[in-house]
Every structure is written in C-alpha cells, then in structure tokens.
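Of the protein chains in this complex, all but one are displayed in their positions.
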Amino acid sequence: MLTDASPERLAHLYRSMLRIRRVEERVAAIYHTDKIKSPVHLSIGQEPPSVGVCEALAPQDVVFGTYRGHALYLAKGGDLRGMVAELYGKVTGCGRGKAGSMHLGDRSVGMMGTSAVVATSIPHAVGYAWAERTRKRDTVVAVFFGDGAVEEGVFPESLNFAALKNAPVLFVCENNLYAIHTPIHVRTPKPNYCERAEAHGIPAERIPGNDVLATAGAAKRAVDSIRLGGGPRFLEVETYRWREHVGPGEDWHLGYRSRAEGDSWVERDEIVRIGAMLDPDRRASIDASVDDEIEDAFAFAEAREFPRDEELYQHVFQP
Amino acid sequence: MLTDASPERLAHLYRSMLRIRRVEERVAAIYHTDKIKSPVHLSIGQEPPSVGVCEALAPQDVVFGTYRGHALYLAKGGDLRGMVAELYGKVTGCGRGKAGSMHLGDRSVGMMGTSAVVATSIPHAVGYAWAERTRKRDTVVAVFFGDGAVEEGVFPESLNFAALKNAPVLFVCENNLYAIHTPIHVRTPKPNYCERAEAHGIPAERIPGNDVLATAGAAKRAVDSIRLGGGPRFLEVETYRWREHVGPGEDWHLGYRSRAEGDSWVERDEIVRIGAMLDPDRRASIDASVDDEIEDAFAFAEAREFPRDEELYQHVFQP
Amino acid sequence: MSSSLEAQRELSYGEALYEATAQEMERDPDVFVFGLGVDDPKGMYGTTQDLHRRFGADRNFDTPLSEDAMTGVAIGAALAGMRPIHVHQRMDFLLLCMNQLVNLAAKTSYMFGGTSAVPMVVRAIIGRSWGQGAQHSQALHSYFMHIPGIRVVAPTTPYDAKGCMLAAIRDNNPVIFMEHRMLYNLRGIVPEDDYVVPFGKARILAQGDDVTIVAISHMVVEAVRAHHHLAAIGLSAEIIDPVSLAPLDIATIAASVERTGRLLVVDNGWIMAGAGAEIVAQVVEQLQERRLPRVRRMGFAPTPCPTTKPLEDLYYPNARTIAAAAHTMITGKDGWIPEGGEAREIAEFKGPF
Partner (left out) sequence: MSSSLEAQRELSYGEALYEATAQEMERDPDVFVFGLGVDDPKGMYGTTQDLHRRFGADRNFDTPLSEDAMTGVAIGAALAGMRPIHVHQRMDFLLLCMNQLVNLAAKTSYMFGGTSAVPMVVRAIIGRSWGQGAQHSQALHSYFMHIPGIRVVAPTTPYDAKGCMLAAIRDNNPVIFMEHRMLYNLRGIVPEDDYVVPFGKARILAQGDDVTIVAISHMVVEAVRAHHHLAAIGLSAEIIDPVSLAPLDIATIAASVERTGRLLVVDNGWIMAGAGAEIVAQVVEQLQERRLPRVRRMGFAPTPCPTTKPLEDLYYPNARTIAAAAHTMITGKDGWIPEGGEAREIAEFKGPF
C-alpha cells in the first residue's frame, strides 16, 4: 500500500486509533467486574471515521456525536482520565458521573456533546454552526451519526436548514450497515444517502472501506470548503462494528450478520494497516505510551470518589 | 387550445371545479355574518389538483388531506349538505359540528380525513395503503399536502417507508408557492421536490400551470401503475391560492406576493379555460344546477340545529 | 417624561412583549428571534413585527416548517452562547418538538455535569378563538412543569409579560413562555425601563376571605371578573395568578388558602394530571398539619376542543361559571350563576388566525 502521508502524520493517526482501540478493549475486559455500571456502545473497528475527520478539524472546531461516542471524544482530544472516571461513575468524570458512557462531552476541546436518542444532536450542530457563522467566526462544526439516524425526520429537516443558511457544518454518517440488529435493506429500499444530501443542494461524498487516509482527505477538502463559506457538506464513511451493539462482547451467534462478513472487515484492520506503514520501533514506542496512558487513566478512575449524595440535586438548572 | 378529452369528461371536470369555486365564493360572501364560526382556508384557484387527481381514482380509493380541504372533500364526492352544515356548526354536519372547516371527512366516499397540523396525515395515507396491500385489496390511497409540508420530517420518513413496503400510495404536493406568507425560497434553497422523492426510489412528476387535464393524465398514469403493484408515486402540481391564507378575503395589500404574480394566475383561470371548451348551453345548464345545489345546501345548513349540550361529551372514545 | 408619569404609561400585552424583546435585543447582541412567520406582515400579533428591520434579518427570521429541527437549532445556537427566542404560533405544535425540549434542552445541563447551558425561550401561543378546534387550542404547560430542568411561565398582565420576558431571555435555562391570544389586546401599565419579574413569585390580584381562586393565563382575567360578580352578592374571592408555574410559588397560595379555607383552581387546560392537580396536591401537603381546605378544580372539559360555538362555550370555564363554582363552594348551595355575556376579548376576536 502506497501513501504520500508523512511518517509524522501516520504516527499520529496510528496513535489516535490505537488509543481508542486499547481503551475500549480494556473497558470490555473489565466490564464483567461491574465497575462500569453504564451500557457501553463500543467503537472497536470504527476508529477511522472519527480519527480521519478530526484530523481535518482545527482546534477551535467543534463536534457533536452519539451514544457510541468514545472514539469521537478521544479523537477530538477529550481528556482520557475524565472519560474513564465517567464510565466508573466517579465525580471526577467529565460529566461528574451523570453522563456515563452515552453522554461524553469535553467543551474544552470542542467535544460538545452526544445524545442517546438517535439523530437528535444533528440539528444542534446546525444551530451551532449557524450561530458561529452569524457571528463571523470561522468555526467548522462536524456532526457524527449512524446509518440509522438518516431515517429520522430531523435529519432531512436539518439538511434543509443547513443548506438554506449556508451553515458551516459537516455531516458525517458512519455507515456501519446496521442499526442494532437490523441491516440497512430492511430499513430503506435505496441507501443512497449521498443522493439525498445532494437533493438538498449539499455536496456529498462516500468513502468506502473504513479507510482513515481517504476519510481524512475527503474531510480536509470538505472542511476547507466549508471554512471558506462554501456551506454544508456530507460525508458517508463506510465502517464496521466488530462487537455487539451494546456491551463488551461479540455477537456473531445472534445470526443477524455473518461471521464471514465480519471477518472481511477484521482482516482489513485499519490500525494494523496504518501500523504497518510505520517504523517498527516507532510503533512499539507508541504502543507502550498508549498502554501507559491507559494504565494511568484506569488507576485514576479506580482511585477517585463517587459523587456525594447532594450531587443528585445539582446541575438541574444553570445559575 | 386543443384536447382529445370527450365532452362528457370536460363537463365533469368543469362541473366539479365550478362547484368548489361557487361554494367557496358563497362561504366568503356570507363570512361577515359570523354564521360560519370556523377559520376557513379557501381553495379558490386551487381546484385543479383535487379535481384532476380525484378523476383518476376509483370509488373504492381513498384520500387524505389538509385543513385546506373543501376542494378535496367535494372532488372526492363528499356530501355538500354535510359540509356546509359542518361549517355552520350544525349537528347535521359531516363531523356533527366538531370538525369545522379544517377537519372535513366523509368515509362513505373515501374522504378519510384531514389534519390542521401540517404534513401529519401523510403517514396515515401510507399506513392505510400498506394495510390495504397487506390484505390484498387493490385500493389506491392519495394524500394531498402543500409545499410547506415537504419540510416536515414526517414527509421523508413517510416516503422511505412507503418505498420500503411498496405501498399503494400517491403523494400529491399542491405547490402554491407559499406557506402562509412565506415564499418557498425563504424556506428551502432548492425546491426540487421530485428529486427528493426520487432519492427515495419513488418515481415523480411535476405538473406545471395548474392544469387539470395534465394533472388528471399524470394521476391516471400514476394510479394505474400503483394499482398494478408498482409502488408509490409522487406528483407535484403547481397551483396558486387566490385568496388570503385563512379567511374570506384577498391579501394583495400585505405585500408578501405581488398583485402581478396573482393576476397571471387569475387570468389563466382553469375553470374558464375548461368552460370555454364546452358547448355554451351545456355550460349554462351546469352553472344553473351547481347554483341550485349550493342554494339547497346553505338552506339546509341554515335550517338545522346546533348540537345539544350532551354532544360535548360524546365521541371522545369509541365504544 | 418624569418617572412617575412614565410609570403610568399603558401598553397592550402584545406591545409589552415586543418592547421587552426589542430592549433586550438592543442590550445583548446574542439575542435573536426566529420561528414560522415572525417577520411576516402580521408579525405575531405585532410582538415581533419589524425586529428584522431594526436588528437585521439574522436576528428575526422565518423558518421552514420543521419544528423538531428548529428546536434543535435553537439548542445548538444556545450551546454556542446565543440566546434564541423560538416562537410557535400554536402551543399544539410543541408536540412536534417534545423530544428536543424534554430529552435534550431540559437535560443538557445535568447530563454534562453542569458544563453546558441551554438558555432559550420558547414562546408558545395558546390558540383559542372560535372554531379553532381540537388541534389548535391546547395549552400544554403541565407537560413542562413535569420535567426537571425546564422553567414555565404564563404571564397574564402586560406588566408581567414584559418583566417575565426579560427574565426569561436572561435565564440560563430553557423557559417555556406561554401566551394566550386573548390577552394580546389587554392593556395595562408597563414601565419603559428595563425590569425583571422574577420567577417563582405569585401575584395576588384581588384580595378576599371566602375562597382562594388560583387561575392560570387567560383564566386569571375571567377569575377577576368572577371576583366582581361575587363581590356584587357580598362574597369575597382572593384571586391569585401564579405567573410562573415552574418554579411554583406554593407558599403564597397556601397562605391564602389557609386563611380562606377554600381553594378553587381554574386552569386554562385539561384538569386530569394537569397544573391544577399539582396545585391542589401541594396545598394539601402544605396545610394538612394545620387546616385542610375544601378544594375544587375547573379547566377544559375532558374532551378534545369542538369547533361549533355552542359546544365551545361549554368547553371553557368563564367568569360566570367560575363565580358559580366559587359560590357553591362558599355557600354550599348550587344553582346561582351571575348574568353576563361573553368576555369582550373573546367576543371581539376575529383573527388573525
């Protein structure tokens, strides 16, 4: 495989994806202990869309995501300790133990939030983008959602308004071919998402193969155009979830998708592929530093306190 | 103007449109008396879409509509006395005085109902159509809605499900260029409704010029295909509202649309155009019979009773 | 103009809303207004009219028909630090965006551990007037009272309309601002200055000893009329307007009821599991150690709203039926009902719809 990406860049992409993978593997490994009392929707296998798109974003840019939000949170630079402590329900978590796995947010790095109700943060991204543009800031907003979200009415409503107002927003559909156990063709006769975006006047591009470099490239082109006032863009990134919809395990036994289909994606593991482009020593050093960072974050989470009882009543309203 | 439509057919179309026009003109004329205590959304000028599409439907076919529903109710064969009595709030009205102008229905002729919340009867039509198909009946369902309805999320959700299930439903968008006082371009950057339907795999056709024969022709092709199992179709019928959005009067003085624009539509009055294709004697006899029928319906409505107090509590639940 | 003269200036309820909005838009560039028809020739009964000309097309704009996404857009803009005012011509249409309001707006502060705020005002107009029917006449305030994280206000006077609007815009939380169409033309004294009516403080609009009538939104106007009907036969009703429903000033209400021994709640909505149920329950909870009151609730008939006038007249409480109910509570006798016609604002209303 040939690429003109610099070693620095490849190292960055590798590190970013690996970190997500390893954190989630650790979550899965300890899940049986019930220390994490929060339903987890793992991104294992789906690291490329978040990592690729976030590479194209500037620090001041912001993102919105979903309950399957670990990858995005980390790719956008969210605090790892804050995330793991949140999964543990500790008061030092990024949501003080009120967010759990499904509502990770870290405003300090532009991770604006997530929702567990499918598709419902899409219009937030559009509103945020509209607000920034109206105030003459050059922020770009990216919003991530699954192939299921496309079927919710709020998605086309949001496309229409974004196009109408030329809002600086990048719509990113992570098409992993399933919504829970339901394959796309059971939910829509023609999964031509790009065409639907284009019917609203929004340029769209489909990136096959869970390819982080292709995703990053397409995202860069889109973000550049958006930042110059070119209006909203749509990306459909093909990807694949390796684990069960929610929970730590695999689910090939359920039979709604075939092991062979899964294998074809696992064999083409993007982390392995990009890792292979790196100098082995460099790769080993990244591996080690990622492990250390994760070790630290879990130790931090273990050591910290749960919120005290009064916390229950706090933050219902803003002062 | 040449047409190969038979005199019988032209007479029928003329009569059907004229009847709608004259009823509404009478409504407008007496509105100041406050005998009709119900907000009225007149179809004057918009007779062709309802009359054209209903001509293509069979008696067992059903329709769903909106608060601007007089034309559809009458075109589908709804009882005129029942409609006028309903506007008067009489217990002999088609909704026993509980429906008013906005919720006309007459199940005996397949006028299934209307909603005053924009776009919300669209999925009913899809559900009805799906049910009929599942039970192997060859009913076709047509649903009428405005250009504003296209922006509501329930519209694309409904398109998707109809396409998925191959439901025998005809979507009819009456594009009168405005939603209340808001022109289309303020609401959508690209009013390519047909493209949006096609992006869901639904064949679509646009009929310009408020043309009843062209509408009827396109509707016939669509209905024939639907009835043979060809799945949903979409028609966009261009039309124009002559009066104010709600109420009996004109509203050129408001300035949201120009008098000149309006004149161009009024000059090309489809009722006059089709009337001119008829033998003058025949036309005069239709005119007279329509007037008689209307006279009778208003006399009926005037003479009937209001519901008694107990009626307030009836029909909340079905037994 | 001297400030005492100023204090005497009268505005209509609609004008008061307009003034509050314009003043705050002047003061704070992050405030904007949007919603179906806000910049159209009728300008929401004048409450938004010309704001786009004064402040620019970005600060008072029409939208597509997409209540759900538009509510999400407001939330997103609020997350970006702006202060949206989202206007709905009919409160019924909030049913299209309940998810954004309840699952998102109301929960954002809490879900993200207090790190995010959603300051937004949702103006919800109650669509009463003849023949509006079942889908254009609902008042759904109890839906929002039910949800932690959202405030609900329903001012009745022009004075409160302005002060509550300023408070709502400045509040750092989502606020449902309920307005009744029959109130827009009512006039009252409104200071020109900027002032805030704090949430959580009820108003006693008329004093009395025989019964406490707590009324909501337009029913306050009818209750004040009922007060006069009752006064004419020597009965004295205290009239309380909660103004804000969440937070709810139960202390003021309970103190009054403790004195009068009778509570009549007149809601401008359905009774079952509504605001009136909450007010009765809280009053009883508060007073049970001291004096248990007689209670009664009035509100919409337990039916969808019919269109025909004779049934619609029965559907809504009015000054006469309120007075009759209070009379029965006080005297224990049924059957008295004062003379009188329909409220002026109802009789005169003929649109705009």
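Here the chain labels run A, B and C in written order, and each chain numbers its own residues starting at 1.
The rule is short, and it goes like this: contacts are C-beta pairs under 8 Å (C-beta built on N, C-alpha and C of every residue); 3 or more make two chains touch, one makes a residue touch a chain.
Being a predicted model, the structure only gives us computed values, none of them experimental.
Interface note: of B:Ala28, B:Val140, B:Val154 or B:Leu177, the residue touching the hidden chain in the full complex is B:Val154. Across B:Ser16, B:Ser50 or B:Thr120, the residue that sits in touch with the chain not pictured is B:Thr120. The chain omitted from view is touched by exactly one of C:Ala80, C:Ala275 or C:Ala326, namely C:Ala275. For the options A:Ile30, A:Val246 or A:Met277, the residue in contact with the chain missing from this view is A:Val246. From the options A:Thr134, A:Ser158 or A:Thr188, the residue with contact to the chain not on display is A:Thr188.
Contact residues of subunit A toward the unshown chain are 34, 36-39, 89-90, 93, 95, 97-103, 115-119, 148-149, 151-153, 179-182, 186-188, 246-247, 254-256, 306-307, 309, 311-313, 316. Seen from subunit B, the chain kept out of the figure touches residues 93-99, 103, 105, 107, 112-113, 115, 117, 120-132, 134-135, 153-154, 157-158, 160-161, 164, 314-319. Across the interface with the omitted chain, subunit C contributes residues 92-93, 95-96, 98-99, 102-103, 106-107, 110-111, 133-135, 138, 142-143, 145-149, 246, 270, 272-278, 280-281, 284-285, 288, 292, 294-297, 302-304, 306.
Throughout what follows, only the chains that are shown with their structure count from here on.
Taking each chain's centre as the average of its CA atoms, subunit A and subunit C sit 42 Å apart. Averaging C-alpha coordinates per chain places the centre of subunit B 36 Å away from that of subunit C. Listed for subunit A are residues 153-154, 157, 160, 164, each touching two or more other chains. Taken residue by residue, subunit C touches two or more other chains at 63-64, 66, 68-69, whereas all remaining positions touch fewer.
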